[in-house]
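For this view, one protein chain was removed and the others were kept in their places.
To keep things simple, chains are lettered A and B as they appear, and every chain counts its residues starting from 1.
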Amino acid sequence: MSQAPRQGEQPPEGRGPADERRGAAALLETYHRLAPVTVPLYALLLALLVGAGVMLIAGANPFEAYGALFAGAFGNPERLVRTLVRSTPYVVAGIAVALAYRAGLFNIGVEGQLLIGGLTGVWVGTMSALAGTPAVLYVPLVLLAGALGGALWAGIPGVLKARTGAHEVIVTIMLNAIALRMVDWVVTSREPKILLDPDASTPRTPDIVPAGQLPDLVPGTAIPVGLLLAVAIAAGAWYLVSRSTLGFQIRTVGTNPSAARYAGMSVPRIIIVSMLISGAVAGIGGIIAVNAGDSAHLTPGLLRNVGFDGIAIALIARGNPLAVIPAALLWGSLLSGAPLMQVQADLSIDLVRVVQASVILFVAGDMIVRTLFRIRPERGAGGSPTPAATGWGAQT
Amino acid sequence: MVEAAPAARRPVVLEARGITKRFPGVVANDGIDFALREGEIHCLLGENGAGKSTLVNVVFGLYEADEGELLVRGEPARFRSSADAIAAGIGMVHQPFQLIPVLTVWENVVLGAELTRGPLLDRAAARERVAELSERYGLAVDPDARTGDLSVGAQQRVELLKALYREADILILDEPTAVLTPQEVDGFFEVVRSLLDRGISIVFITHKLREVLAVADEITVLRGGRVAGAADPATATQASLAGLMVGREVVFGVDKSPASPGEVVLATEGLTVTDERGVAMVRGLDLEVRAGEILGIAGVEGNGQRELVEALTGIRQPLSGRITISGRDMTRATPRRIADAGVGHVPEDRGKDGLVASYPLDDNLVLNGYHRQPFSRRFVMRRGPIREHAERLIADYDVRTPSAAVPAGTLSGGNQQKLVIARELSRDLDLLVVAQPTRGLDVGSIEFIHRQLVAKRDAGVAVLLVSAELDEILNLADRIGVLYRGRFADVVDRTEATRESLGLLMAGARTTEEVA
Partner (left out) sequence: MAQDTAPPRAEEHEPEVAVDTARGGLTGLSRLEIIGGLYLLVGVALAWLGVGLPADAIALQFGVGEIAPSLDLNPAVSVPVLAGLIAASGLVGILDRRLPRLAVPALVAGTVLVVPLVLIATLSQSGVPQTNVITLLGESLRLATPIALGALAGLFCERAGIINIGIEGMMLAGAGIGFVFYGLVGQAAGGWPLYAAVVVAVATGAMMAALHALMTITFRVDQIVSGVAINLLAIGITSFLRRQVIIPEGLGGGVTLPTIDLPGLSSLPVLGQLFTGRPIFLSMFVIFVLVQVTLFRSAWGLRVRSVGENAHASETLGIDVVKTRYQAVIIGGMLAGLGGAWFSLETVGTFDDVMTNGKGFIALAALIFGKWRPWPAFGGAVLFGFSEAFGARLQLLGAEVAGYPIPAQFLQSLPFVVTIIVLAGAIGRAVPPANVGKPYERSR
């Protein structure tokens, strides 16, 4: 973190008072302008302090514990790869949330869209009719199936929001619950058998056939191509949002739907399109998650909380698709480093969940961080999209 | 007690001394002195942004002054919230009204000073008290009505009852006549006089000179957060008050030559438009606007103006009828299609509908043109042409801003409106629909915008101007249509219209020919 200038600091020698005042003012201005970067970093710092407090209460040494956490995430190449693999689904889930967020939509349903995308992908990836399809065709087909599944599941709240004003948060919460039960049924039902692998010891689907699985990026390194895919999605999402005319419409609808309508943009259409894109990205995320690790099958609990973590990550990144990448890496490294912390410092891995929740609290409550670190509030009407909380309930 | 005393000798009940209130970047009140005498009506006059509302919000305890002191009946008072002001006998009727639409009248009245029986509300006593007050002051209203269902006039009576229920003897009325017809205003002044007779003292805020001269016992004029001067209602004239308000001589009216109307550009037939609740607000309206003329739409707000404008610009689907623009049917066209057909729209609420406050000026200037060359090509935005376009318009329309990259929300109201005007008027237009173009602006911006509108008319554009300010209509329009309950009470030529005749039409009176 860069050294932050403060009012009242000693002026450097050999400069006149006017120069010094101007210099200090410029530094201060820089300090304020760096807020988009520094605020999340300060928030992380505060969250780590909260975590340290919990560690002290639990009788552990915070330095030791955080050391183990860091070593667990980045200690050797193998762990680093594991951290990257672990972070990949979070990148994609975070982008899915961020895209909808820019359109002023709070897509809590990424959780369900990941599941449905994973399900449709696995369904296509295990279809006997497609056996023998070459990988060049099969992998894109599986991804497409996942994207369609996710888009379908996100399209429902999109259409309902656009046509009836039903708030997407509640509809997606409901659809998450439904998706969880549907997937549970499809994956565990024996009579009729739908996607259950009858030979497995626990309820799960069969593996996607090898030709349909995402290959390794570099053969033999265990780095899946999903990582590259996730970065490409992030770059594409950034270009879409900040450079394209569709992105201009999405951002306008997200910040001021009324002005968008007056300017001739079709707000319902943009809402639906944004949800479809968001859901398609989530669906691909489902496939990436299914392919993570050595296996390529879906279990009822595989994607638990990935979507909710995506919300947290998108919030930390403030809806910026590129900033989602470091935020997701933070998330993935906390989770992949936790087991070593558990062994070495005798702390439950769930401690990192407390840290994560604190990160969101401090990032969302950036007034707290700004007050503590004396960063001035955002000027003007603020650049962030419409608060998610507008339009609660069914209002048009 | 005091009835025989000459005006100047009556005791001061409320005094503000050296009130200063700063907001980030603005000094809203700068050392204001002000005194209200018992049983008198003291007018606070000033332009929008002169500091009238800030001052009364300080007096009512909603803002805390940075400097200065308040005295109520000679005693220093310090209000931490409006609860303290209410306890000191101060009541305020806010504009816009501060009512809770889903609650009943009696609930609104007692809220915050509830009558209780044990821990529960005493509904019977509350209803009785409200009924009694409305009887005593001649403020007829049903205590059990849902407040949101009431007319504007009745809602204003509820606001007065709220203050009287709290036994206020100092009453602050913030722009109380803004929502009333000229005739309703006369009725309202009757009520005000009866309150004065009962010893209640009134602070009356307005920017309408005529009203000031009609009712005031004393006048204080504010300008730019300071007291610009006091005036004696017996000797003051509208011109002298206007000069104090603005700080220079004010020319009433805009120079314009007679219109030379051409082809019909906009026509509606039997247009009926409903609001969000399904109530028909525009009912079978026929209108015509020709190239090179300004049709002014006058009327008390809420008589269908908003729905009419929204239907003409494609924001709201009409229920029935027909809209034709330049000979093409546009009845159910989208806003995009209407705009692309050469229709400019300056919406009533620029902050909400006209601009994206967090966007820089350049993006705001292509808000409805981003999809066209040269601002974008093959779905990709092009920063260069967008920036050049912005810099040209900022210069042409005299938008005062540090650069084209600052968020529009940081500009003053006048400059925000110039931005919207620049965007809409710079396009190739056949028709211009303008709603409340100068609401809340300073005189300089008003004059600039008025000149721009007349220039467009002279260039052969058909202009539909909707305004709640009768003076604006009288200044700009070539013909005037008065909307009453969604229909034209009449359409008259500007040369035949007077303030009085328009006022009668706004209240629903028909012209003699039509009655016969």
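In this section, a residue touches a chain if its C-beta (ideal position, glycine included) is under 8 Å from a C-beta of that chain, and two chains touch if they have at least 3 such contacts.
Computed from a prediction, not measured in an experiment: that's the story for all the values here.
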Neighbouring displayed chains - absent chain, whole complex: A, B
Hidden-chain contact residue, picked from the options B:Glu64, B:Asp396, B:Asp458 or B:Glu496: B:Glu64
Chain not shown: contacting residue from A:Ala68, A:Leu141 or A:Leu160: A:Leu160
Subunit A residues touching the omitted chain (full complex): 54, 58, 106, 108, 156, 160, 164-167, 169-171, 173-175, 177-178, 181-182, 184-185, 189, 191-192, 305, 308, 311-312, 315, 347-358, 360-361, 364-365, 367-368, 387-395
Chain not shown, touching residues in subunit B: 57, 60, 62-64, 81-87, 92, 94, 96-103, 107, 110-114, 116, 119-121, 148-152, 154-155, 162, 178-179, 274, 277-280, 283, 300-303, 317, 319, 349, 352, 485
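Assume only the chains that are shown with their structure count from here on.
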Approximate Å spacing (C-alpha centroids) for the pair subunit A, subunit B: 46
Complex interface listing, subunit B residues touching subunit A: 276, 313, 315, 334-336, 339-340, 345, 347, 352-359, 363, 367-368, 370-371, 376, 379-381, 406-407, 409-410
Touch list for subunit A against partner subunit B, complex: 243-248, 252, 255-256, 258-266, 379-384, 396
